[in-house]
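Missing here is one protein chain; the remaining ones are kept as they sit in the complex.
Each chain carries a letter (A and B) given by its place in the written order, and its residues are counted from 1.
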Amino acid sequence: MRMSPEELLKRSFEGDLIALSRLLTLIEFPAETDPEIFSFIMRELMKRSGNAHVIGVTGNPGVGKSTLISKIISIYREKGSRVAVVSVDPSSPFSKGSFMGNRIRMQQHSQDPGVFIRSTATRGAKGGLGIGTTLLIEAFDGLGFDKIIIESVGAGQIDVDIQNVSHTTINVLIPGAGDEIQLLKAGLMEIGDIYVVNKSDKPEAEIIYKQLQELFESENIESRTGWRPRIYKTSAVMGWGVEELTSGIEDHKKYLLENGGFKEIIRRRRVYSTKQYVKYIIENYIERYLDRVDKDLLEKISMGSVDPFTASLELVKKLITK
Amino acid sequence: MYIQEQTDVETRISLEKEVVAEEMRRRYKVIVAKLGLDGHDRGAKVVARALRDAGFEVVYTGIRQTPEMVVNTAIQEDADVIGISLLSGAHMALVPMVLKLLREKGAGDIKVVVGGTIPPDDAEKLKEMGVAEVFPPDTPLSYIIKKVRELAEERRRS
Partner (left out) sequence: MSNISSIKTYNKELIEILRTAVEEWEREMRENNYRDRKDVFYTESGIPIKTVYTPLDVEDQNYFSKIGMPGQYPFTRGIHYNMYRGRVWTMREFSGYGTPEDTNRRFKYLISHGETGLSIAFDYPTLVGIDPDDPRAYGEVGVVGVSVPTVLDMEIIFKDIYMGDVTTNMTINPPAPVLLSFYVATARKQGVPDDKIGGTTQNDQLKEFIAQKSWVFPPQPALKIGVDLIEWSVKNLPKWNPISISGYHIYEAGATAVEELALTLADGIEYVREMIRRGHDVDSFAGRLSFFFASGVQVFEHVAKFRAARRMWAKIMKEWLGAKKKRSMWMRFHTQTSGVELTAVEPYNNIIRVVLQAMAAVLGGTQSLHTNAFDEALALPTDFSAKIALRTQQILAYESGIADTVDPLGGSYYIEWLTDRIEEEAWKIIDKIESMGGMINAIEKGYPQMLITESAYRKQRAIEELRKIVVGVNMFQSEPLEEEKRVPLLKIDEEKVRQQQIERIRRFRQDRDPAKWRSSLIELERAAMRNENLMPYIYNAVINRATLGEIMGALKNVYGEWSEPIIL
């Protein structure tokens, strides 16, 4: 079943799930579409985007991100918000395949037309999100979803992208997560807006809660959005504390709206996204075509008659001169 | 614009497209779902893993899925193929519901394959109803991968 771009957009705006899903696929894989059509579709979507509240959820594998998201969805649904989830899983660097299992925890929402969950893969990206993730956010935003929840791969320190695309970043920790606290203390991890101590039915939860509290109080720490981080205790499995967490997320949104940060983050997200694409494309180019640019020079490099730095300057010059 | 050295304009254009394409090319997406109440997920997980190792993007739904859950998942994920595993004997009741829902929702182009303890005559009936392939016990993984890839290709062409 093929649809014209206009038809695809029209139906997607009307809420036709098949059209919406295909539209998302088209956006996830720009290389599969004619550039003209692609930019037409994105233009139409971005006319309408800029309103959705993007919530990033990060934390190591096994901390219960998906279960927590599932409970957050339930609360937003009670309030009547339309919710989109983009869940990112790693791609195998060898086979390029991916195993996407995060949906398991959210399947209770699979029959709710007000919730749309899309699994995506990193596909070579290294910052905890997928190459197509930012455009998916733009699309869901333009399609009128109120809340867009991003679940990152969850790889600790290298999970940096999520802060660049989200309005509100939630870091999920569990009892026994001493390593993360150390990284935070050492300034090796960016400060999130909200910290969640999940699995707080375990007695050791109190320890990590106190550690976070002390850290944020003593150092007068602020997150990237200039906000004093908040800490919540939850048990996603039992549903405890999610209500409070969600109102914390809403407080943060209100804070951003009041100080102008909300729109600023969207502007930043778009610039960031563009830079990311440039990087992917160049990196890709380097990997695949560098040896075609100047075979003689490459031969010299491999023979050791020219040093890698000098040679790289030479190659870059060749690449960027129009 | 990045490519400077190529003199031939046509080569240049195709190369640009290729450069963009590499990591942004669409891979085949498969849903692996355990339909019904049985918890025997060994086969489903082995197949999911084999498909991933063969380069597919595999969405695993977990156990105890209803036909509605499976179909909605496939639609939201824009999957090419749905792989259903069930060892409960409920296949003749549940699999036709998946096919029916797919058609009703306008997603009849998504291919459905079924694996598990499916007796041969049931397998025939399921195929008549529109299941693309039935993989009985002892089917080699390499065969499953080959068939799923063919079906995914077919769906993309349609």
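Observations on the structure shown:
Basically, a residue touches a chain if its C-beta (ideal position, glycine included) is under 8 Å from a C-beta of that chain, and two chains touch if they have at least 3 such contacts.
Given the structure is predicted, the values throughout are model-derived calculations rather than measurements.
Annotation: of B:30, B:48 or B:113, B:48 touches the absent chain (contact as defined above).
Within the full complex, the residue among A:21, A:49 or A:67 touching the omitted chain is A:67. Contact between subunit B and the absent chain runs through residues 36-42, 45-46, 48-50, 52, 60, 62-64, 66, 88-90, 92-94, 117, 119-120, 136-138, 140-142. Subunit A meets the missing chain through residues 62, 66-67, 99, 101-102, 104-105, 237-239.
What we mean here is this: only the chains that are shown with their structure count from here on.
The part of subunit A that touches subunit B in the complex is made up of residues 1, 17-18, 21-22, 24-25, 28-32, 91-92, 95-101, 103-104, 107, 110-111, 116-119, 121, 123-125, 131-132, 280-282, 284-285, 287-289, 292-294, 318-322. Within the complex formed with subunit A, the residues of subunit B that make contact are 1-5, 15, 17-27, 48-49, 51-62, 65, 68-69, 72-73, 75-78, 105-107, 109, 158.
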